[in-house]
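Just one protein chain is left out here, and the rest sit where they should.
Chains here go by letter, A, B and C, matching the order in which they are written, and residues are numbered from 1 within each.
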């Protein structure tokens, strides 16, 4: 059974973006391994938690993170450099990246699909809008991306032809250039990565990889992944001030408007986020 | 001004437990340092956040943790070994501990104050009850602690007198023996430590140190500390299932009982925790 | 083949000290996995290194550590608390320890074997001498250890019988008490652990575990382990000043005495260490 899962998931390539992919190279442990190491910690103390599933959910709920660290994943990822630069910020992982000093870079660059060619978001300073640009405009931009990338790879090749050191020839290659790496991480830190990178504020291009990773991970640790969804990913968090307002709403059955929320102690940004949360709650 | 704060907080010894203490040896950075490094990240993008306080609160609310990592604290702590063993589990810190291989251990052992001599908690498998034992029983136990500790230190001294290596003579010293260390950590990880160790589930003896540390830290980064209280320490978290029940309560104005909560998808433990949360919310 | 190795090494208990053990619970990767991830980094650049063994040795020699991080080991260890306290100083690992708050501690304590009952070392401030005490003296000390440990466990049991919380009843248990944990680490950091803990300056009681671990590891990554021995464990390091003296010796064929070494710039301690190194070199 475990072997069947292993066979179905190992080395299966999940396409990401135009030329990228993620595939699981190897892993160690599963839901049973989480339980096994937790039972070492709690000894007889866990006797009453009769079910493994209950134990895993208890651990997740109470942020007992160390048993989740006992499961390890190793991925092979092909990704644009600007995605790699966001990804590498997660320091609790091991990485082996393709080196442009040792080897020639390949003629592969990321170009967004037309529906991802979007204007700057009005509110979100770091992101793109929810609607794409017109198809004409998008096509124009895509053409432009392609021309530049072709020109840059030609320039790179020409520089290599002059005999220039690889480590210097590559410096005008663009951030859209694809690179590759092996990336190894434990389940606890992977959940942390997913929580940040599945978020709507994460750049679309890294979210695509996070979603593929989530698909892979939930096959190997289905119980832990479900607990992660229930207790972390889909949880609702209210600040101290928001909680007071929530109490008021529960007592008075009236949702304050933005001005009232400001009077009650929320900043403009918080008021907006609070109303979004209430709406999301109401849509459950 | 900053210097006055520095002088008022550096090297001031905060007594903890019977023989322990914590004192701030040095630190680097304050609220302004958090803002300063955040502005490097966001560049012009933060122009609209006119206030430093608003920026710090925004960073905390959205878990932008790296600016908080730019502030560093170095503490000198004297603590019982069993507390040190819990403390050291926080790996993202630097530590220099007194060594029982190099030096003789001192005749100092922790004995709980009478009101902390408590029975095993009924519900909480890892903790003590909220009420102390009878004073007589407590006094009896304290006497016992003291006798054993005296006997063990005498034994240690006698073993040293035989010429036995220090690293071997010490092995029957108790977990209540005091040790000392220098401990250095950044503000982000310190907040993580405080969140776990200020919690009611943390063992009382480590909570005492966390509370002293919180006192120190809030003098140096008052704005960040307040944001930490509002957005992390005193926040309310509801799981996906709890959120659905919360919606139901807001719509129907009736709080389900434990059996109903079970039907709605909560485990027994969760139902209890959920009702506790509602009560806490109602007491705000 | 790989499966045969796996079967021969997984879950095999290596006895350590009187009641301790270490066993490999699981692992991920082997020599081939090191090569595989290194080849991702170097791409075509490694074509000329035709042999996997050559590549692994090259990586070790030049401290290209990341491919070694791609192999992971998970151990189950039973060890005295004073050993656990040294062990946990290695922060780049994951750990799940038996909890004396959740569960009752067991009646198992470490007592050194007679030949390890040794006096304080004369020179080495942190260690024991190379010769044991007399058998009579050792027997006397062992008897003493046993009496104290029996007394402490009786006291612990009696405290539990009063109803006292486990987290308080345990605080007078000795550092010789056995605990257990799951411990997970990657090969690069494991080599670092071994380098420090196989060293003659490491306390004997942790060295025993390091030796057992080395036995296990060399079965799984024989090529990497041999490279570790050749380039790290058994290497000779000479400081800048020592190197100058080495040159002098090679030119003049005379080994300076301690006074001369001092004139040449070594401290007393360094002079002793230098002569030890030369002798060790000469005995190769």
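Please note the rule applied: contacts are C-beta pairs under 8 Å (C-beta built on N, C-alpha and C of every residue); 3 or more make two chains touch, one makes a residue touch a chain.
These numbers were taken from a predicted model, which means no experiment stands behind them.
Just to confirm, in the complete assembly, which displayed chains does the hidden chain contact?
When the entire complex is considered, the left-out chain reaches A, B, C.
Using the definition of touch stated at the top, determine which of B:20, B:67, B:112 or B:256 touches the missing chain.
Missing-chain contact among the listed residues: B:67.
Out of A:123, A:171, A:200 or A:254, which is the one that touches the chain we can't see?
Answer from the full complex: A:171 touches the omitted chain.
From the list A:38, A:71 or A:133, pick the residue that touches the absent chain.
The single option touching the absent chain is A:133.
Which listed residue (A:9, A:152 or A:284) would be found touching the missing chain in the intact complex?
Of all options in A:9, A:152 or A:284, contact with the hidden chain holds for A:152.
If you put the missing chain back, which residues of chain A would it touch?
Interface with the chain not displayed, on the chain A side: 80-82, 84-85, 88-89, 91-92, 95, 99-102, 110, 112, 116-121, 125-129, 133, 137, 140-141, 144-145, 148-149, 151-152, 155, 158-159, 162-168, 170-177, 203.
Name, in rising order, the residues on chain B that touch the hidden chain in the full complex.
That gives, for chain B, the contact residues 25-29, 33, 36-38, 40-46, 66-67, 69-70, 72, 74, 76, 94-99, 102-104, 180-182, 184, 186.
Spell out, residue by residue, where the missing chain touches chain C.
Counting over the whole complex, chain C touches the hidden chain at residues 42, 45, 54, 57-58, 61-63, 125-126, 196, 201, 229-231, 234-244, 246-247, 249-250, 253, 267, 269-270, 273, 281-282, 284.
Convention: only the chains that are shown with their structure count from here on.
Going by the touch rule set out above, what shape does the chain contact graph take here: line, ring, star, complete or other?
Looks like everything touches everything, fully connected.
Compared with chain A, which chain's mean CA position is the farthest off?
Most distant chain from chain A: C.
Under the over-half criterion for shared residue numbers, do copies chain A and chain C use the same patch or different patches to meet?
Same-residue interface.
Taking each chain's centre as the mean position of its Cα atoms, how many Å separate chain A from chain C?
Distance between chain centres, rounded to whole Å: 37 Å.
Residue numbers in chain B touching 2 or more other chains?
125-126, in rising order.
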